[in-house]
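We show some of the complex, not the whole, and keep each chain where it was.
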Amino acid sequence: MNKLSKRGQQLFLVLALNLICASFLTCQTLIADEKGITFQEIASDIFGEKIGDDKSGDVYKWGLTARYTGPKEVFPGEGKFKDLFNFLPAIKWFDPAHYYKPKVVVEGEFEGMECVLCHTVQTPGIVKDWKRSRHSQPGKTASMEKEEVVTCNKCHGNDHANLKMPDTNVCGGCHPEKLAQHKSGGPGSHAQAFHLDIVENAWQLDKPAAEMHSCASCHGIAENRCDGCHTRHRFSPAEARRSETCGVCHMGADHYDYETWSNSYHGKIYKSEGDQWNWDLRLKDWGRMEKDGQLPAPRTPTCAFCHMPKGNHNVHYAITVDSRKGKDLVNRGAEKFEAKRKNWIKTCRTCHSPRFAKDQLAAMDEQVNVSFAKVREAFKIVIDLQKEGLLDPMPEGLAPDWLGHKTFSLLPNGKERFYNVSKIEKMALEMMAYHSTAVYKSAAHFSMNDISYNLGAFPMDSTLVEIKSEASKLRRLATLEKKAGINHVPYDFWSQGEYTDLLKGKERKEGDVGPKSECLHEGAQCLDEN
Amino acid sequence: MNKLSKRGQQLFLVLALNLICASFLTCQTLIADEKGITFQEIASDIFGEKIGDDKSGDVYKWGLTARYTGPKEVFPGEGKFKDLFNFLPAIKWFDPAHYYKPKVVVEGEFEGMECVLCHTVQTPGIVKDWKRSRHSQPGKTASMEKEEVVTCNKCHGNDHANLKMPDTNVCGGCHPEKLAQHKSGGPGSHAQAFHLDIVENAWQLDKPAAEMHSCASCHGIAENRCDGCHTRHRFSPAEARRSETCGVCHMGADHYDYETWSNSYHGKIYKSEGDQWNWDLRLKDWGRMEKDGQLPAPRTPTCAFCHMPKGNHNVHYAITVDSRKGKDLVNRGAEKFEAKRKNWIKTCRTCHSPRFAKDQLAAMDEQVNVSFAKVREAFKIVIDLQKEGLLDPMPEGLAPDWLGHKTFSLLPNGKERFYNVSKIEKMALEMMAYHSTAVYKSAAHFSMNDISYNLGAFPMDSTLVEIKSEASKLRRLATLEKKAGINHVPYDFWSQGEYTDLLKGKERKEGDVGPKSECLHEGAQCLDEN
């Protein structure tokens, strides 16, 4: 920085202006931008790097001198919001029925071992998988006289220029009962994970396609494909009986399942001796006595044992009471859930006395209730600030969402969002979505440790203290400003900035949105009109 | 929110009052409460949900319109504080000697295979476990001529209407040496984990029963039961030799054991090849040469190998120097701990040269020392604020603890607590209890990575920066208020609120507690009188 380039000297002028501006601190921080000088230009001068587009292949120190140029191809959304969002091309693998189009690579019609012959060289791993699968090794079952070999063309078709990408319906052709069970799941279940959660509820409206892609991947595979649990091309029931299978999606702060099971006695015993158990045993037989010399049945429950008793593919059927993964409060021990609670206790009875199970579940009920007492205390503090206009910023100071609205995320006309909100709102939402959830999941999965540690009650305490501390600072600053006659206006960075601008959506026009926001997208209903 | 109900209009009036209040910002935020309108009522109107008790079975969006109704049954505490706290009913399983009462389900006297016969249907898992256990497969040992089959009634009694729930003393009947070793542990060991830590030291005074239940579970099982490590009804020594067993309890921010061992070379090698090792081998034989064809002994230490050499069940015997799990500073290499350091190095010598081991342990000593240099710098900053009355809030602004005291948690008359404190106190406590502990445990368990990452030195640096930043803000605000003639009084939310009120304890009467707090519980000693 010792020797400033010519451009640097010009920039210096801008910095000087900024410093003058700084002596009247209420003015905003975007003079450089007003002069048409971007942050990339300033960073370029400082770091001696040329500005470039993010597709160049150049290395940008901290990415500072790059310009975001967006995906070159996207797919339109589905459903009533289809014009308001889009998907990355990779969505074709997670919702093949809507997005997959075959690509001509090799022409010709092939079947059976012809496919195998070539793919033994092209993609040997899946051929090896298939050879170890029951699809290639026909047996006999009670329901079928004699099984046929399921060759590649059974699922993908014979025409290589027109290959099909199979989804649950294709698998359901031979496994109709499993498909029917899968499809019978209600809201919150696998069966509704994509077209209800992602498409109709329009989660993907809130963020650029690239950011929602990871959400869409898990949600898509859960609803639309069977190989999310029975990975291709082995399609093994044994694999799906183990908890790792579920854990690919069911982990992370607001689906805190795999972690809590892993840390429980059940999970720890599984980790130390699970490789010696008989995973080929059907779930319904785990509780039966083995004959001498047989491998032991699994000694602890895995996800499937409790949530898919006897292999029922409606994962909500047995014990799950919908509470949006623990974000809402519901008493699972209430009379109306008696059947589910009984199912639960019956499952525990494989190894535990009903009295033991009931006591543990009653403890869970209390632990969950107390966690929501913290949530309510926190929400009251934040809603009080909003009522008095003391959030920093108030919703009006934020960027609008893709629908053009500027909403308070804790009231019904807003959406839960953990970005493009004030800090104290975000903390309250995290408390509910991460910590209450963690307390519930830990208790339900009997991880004594996680109830307190990791994301549980202790960090929840910590968040409550931080919410109070933030509320106190916001009030003290406002009191001081009042006395000093300062009218605090939210800084521009809350509503502008490279990423924040992406959130506004590519089709929003200048002036679309005012403090009294309206839904201005013609032909598309806004969320609060639903 | 567009159309407000009548009730909503009334509420609106309250909101308006709040806004007027907001123009005199030093006034508090609880007008709604003063008018007798609860947060639940406000939320009910906003969300269009009826208010209900948390036992109803209704789904409460974010739990906002629920009312906490508490556990319907609790058990009294034990010891001198017995009137001041209580346990959830599930405590009976973790301290059966005090709380377990048999429940008549089936009457009659049974023994041996009679029990097994029925329980093969009722709770097949534990029968299968038992059948694979040595309890059902008698052998011969050096100390016993011939073993007897240990049937159900040996531990639970014959009278089904009066079943016993066995604790360590029952197991000790046949395993007296192990029990004696277990009981010989001092403070901080398994032997003192429940009746000293939980009951006498009154940890559970601080919080509602539901919150301390998870603490009591691990602490109870560690002291009172053998099947915390040798899980029922297999009761396997092989299981307890593996680290997962210990990991059920020994994980989380202030018992950071399992994580750090897992991430070390020892843990990683265990994970990749541990399933091929001979877990039936006694700990004392792990260092011996195997004969040809035998399974290899474990190639890396597990928890038990270092902390229970030769199977000694006093887990503190060999190498553990008590430092409250790393929260206090102690030099484990000092002369007075020579025997323990030698034990440690001797253990390492199974595979490493003493010189290598000594160097690693000396590095640990330094790493721990430096972490406490950060703690001291942080504590000085916080204690300076307290001396000058600048904490927000000062202890007087907080809710009292269950003993009626309002204490500064960093001074001897307070208790370490991570809730119901000011933010900066909390951060200092976390630094000491989470980060110093993590640096120590990582170094002692040779997780090179955790010493810096996860909870180690790097987040500790981060916390130090945040403590300084918070101290600076508190001082700047106070300076401004001084100049403006504003006398900042802590906001009411620090001492009131749904969860905070639970912390005050159900028996505390209005007016019990003033700024100069006194212990007002007749018949019970207060903590600082001990």
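Worth a mention:
Should a chain be cited, it is by its letter among A and B, assigned in written order, with residues numbered from 1 in that chain.
By our rule, contacts are C-beta pairs under 8 Å (C-beta built on N, C-alpha and C of every residue); 3 or more make two chains touch, one makes a residue touch a chain.
Everything numeric here is computed off the predicted structure, so don't read it as measured data.
Here 2 identical chains are displayed in place, and the whole complex they belong to in this file is assembled from 3 copies in total.
One rule holds in what follows: only the chains that are shown with their structure count from here on.
Chain A and chain B carry the same sequence, and matching their CA atoms takes a turn of 120 degrees, rounded to a multiple of 5.
Chain A and chain B have CA centres that are 30 Å apart. Residues of chain B that touch chain A in their complex: 1, 15, 18-19, 21-23, 25-26, 29, 39-40, 42-43, 46-48, 54-64, 66, 68-71, 88-90, 92-93, 103, 105, 120, 122-129, 132, 208-211, 213-215, 217-218, 231, 234, 239, 242, 244-245, 247-249, 251-254, 275, 392-393, 418-423, 426, 430, 470, 473, 477, 480-481, 484, 486, 488, 490-491, 493-494, 497-500, 502. Against chain B, the residues of chain A that register as touching in their complex are 263-265, 268-269, 271-273, 275, 287-290, 296-297, 299, 322-323, 327-331, 333-337, 349-353, 355-356, 359-360, 362-363, 365-367, 369-370, 372-377, 379-381, 383-384, 387-390, 411-413, 432, 436, 442, 448-454, 456-458, 461-462, 464-466, 468-469, 471-473, 475-480, 482-484.
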